[in-house]
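One structure, pasted below without further comment.
A protein chain is absent from this complex, but the other protein chains hold their places.
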Amino acid sequence: MMVPMLGWLAMLAIGGGLVMGFGIAPREVTQGSVQRIMYVHVPFAWVAYLAFAVVFVASIAYLWRRSAAADRVAHASAEAGVVFTGLAIATGSIWGKPTWGTWWTWDARLTSVALLFVLYLGYLMLRGMIEDRERGARYAAVLGIIAALDIPLVHFSVFWWRTLHQPPSIRPGSAAMPGVILAALLVNVVAFTLLYAYFVAKRSRVLRLAEEMPA
Amino acid sequence: MTYARHAWIILWKDIATERRRKETLNALLFFSVLLLFVFEFTLGGDRDRLTAALPGLLWLGFILAGLLALGRSFLIERENDCWEGLLLGPGDKSAIYVGKLAGNLLVMAAVEVVVLALFGVFFNVDVWSALPGLVLVGVLGTIGLAAMGTTFAAMTAQVRARELLFPVLLLPLQVPLLLGCVKATEAVLNGEGLGSVLHWVQLLAAADLIYVVVGVLTFEFILEA
Partner (left out) sequence: MTADHWTFVIAAYGLAAVVLGGYWRRLVRQERAVRAGSARRQSRR
């Protein structure tokens, strides 16, 4: 079936990403080996935001069409999202310690991602606390929409409030990163996006099977 | 019944109930006074440190009072088994949201005026000369707080651990507002005026617009029968 194939594809891509990140991409001059953490940290951060975008769209789809599938996708995406967001924060922190000498700084990017994590947790907490399935889906959808709309606001406000973080790694048209490093980064981004899609597909399926079970 | 009339009835009912029982406002005002003590005891040792922290403390006070006040938005309906009444009522449900929001804004305004006055007296803050700026920032910040507070109060009204879930949902959304309000309040109290923080004021206005519109549009989904 489709889902296991997606899983295998993801594993393959991750393998490719590891090869690129450790084998093919060169050792970066200024930061040393630690820079290689970027090959997982950046994809994790990307998936963190992608997952919330999916929650947003699925939430709107649920309120508009009352599609149970949309609700399941929202739920699954939030779960995968919180996993990847947590990892994004952790890997960012691990990268930060040798680079800046501290495990955490309240700079714009880290703070934004931390708030994203908190938003996910609130969403999952709400879902966990409402027994009635239909009401839970409805409320979660409303929260999903509100939280997603909040994310750009958080970004602007936190960015204006603090700016210490490096400029974004991928800037269109900028020659800041040599091609090989960029290529390695992109392979990893695709790989972990596939993994995220696999997680969402599998989790949605479990949710569907659980619903179809006679009570 | 027109939309405006429906909202007005909700507002008037809450005002009348509060006027009779007088419990919410009195308790909130007392709470605000107690906050003053807490701030003094935790930060008052170093006068300069406290003065520097005052804009933040002011909004901390507003938020804490807001968590208490807004969480109770639908307490009356819930406790007196009127929840079904809300669900089954005719017309656009979002009129209920508007009425409740208006009531919450009045309560918050009353509390904030008192807190501001207390800060002026007990922490020696020159509130009077900065008043227009403070009022504008206060209004902008409170609209955003109350807009989402009312929404989440309705959402958590029927939930088991509502006292825990309500702040957990509301606080992350308050971050942009909090940052903006504190920065703007700082500018106003330092005499720099709102012109220096125009981008923050615009952010607050944009956030308010988004929160109120979303609050109005999503309320019918929260109160579905």
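The chains carry the letters A and B, assigned in the order they are written, with residues numbered from 1 in each.
Everything that follows uses one rule, which is that contacts are C-beta pairs under 8 Å (C-beta built on N, C-alpha and C of every residue); 3 or more make two chains touch, one makes a residue touch a chain.
These numbers come from a predicted model, not from an experiment.
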Chains still shown that are in contact with the chain withheld from the display: A
Hidden-chain contact residue, picked from the options A:L6, A:V40, A:A114 or A:L143: A:V40
Sites on chain A contacted by the missing partner chain, in the whole complex: 30-34, 36-37, 40-41, 44, 80, 83, 86-87, 90-91, 94-95, 97-98, 195, 199, 202-203, 205-206, 209-210, 212-214
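We adopt the following convention: only the chains that are shown with their structure count from here on.
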Gap in Å, rounded to a whole number, between the CA centres of chain B and chain A: 32
Contact set on chain A toward chain B in their complex: 63, 115, 118-119, 121-122, 125-126, 129-130, 135, 138-139, 141-143, 145-147, 149-150, 153-154, 156-158, 160-161
Residues of chain B touching chain A in the complex: 148, 151, 155, 158-161, 165, 168-169, 172-173, 175-176, 179-180, 183, 199-200, 203, 206-207, 210, 214, 218, 221-222, 224
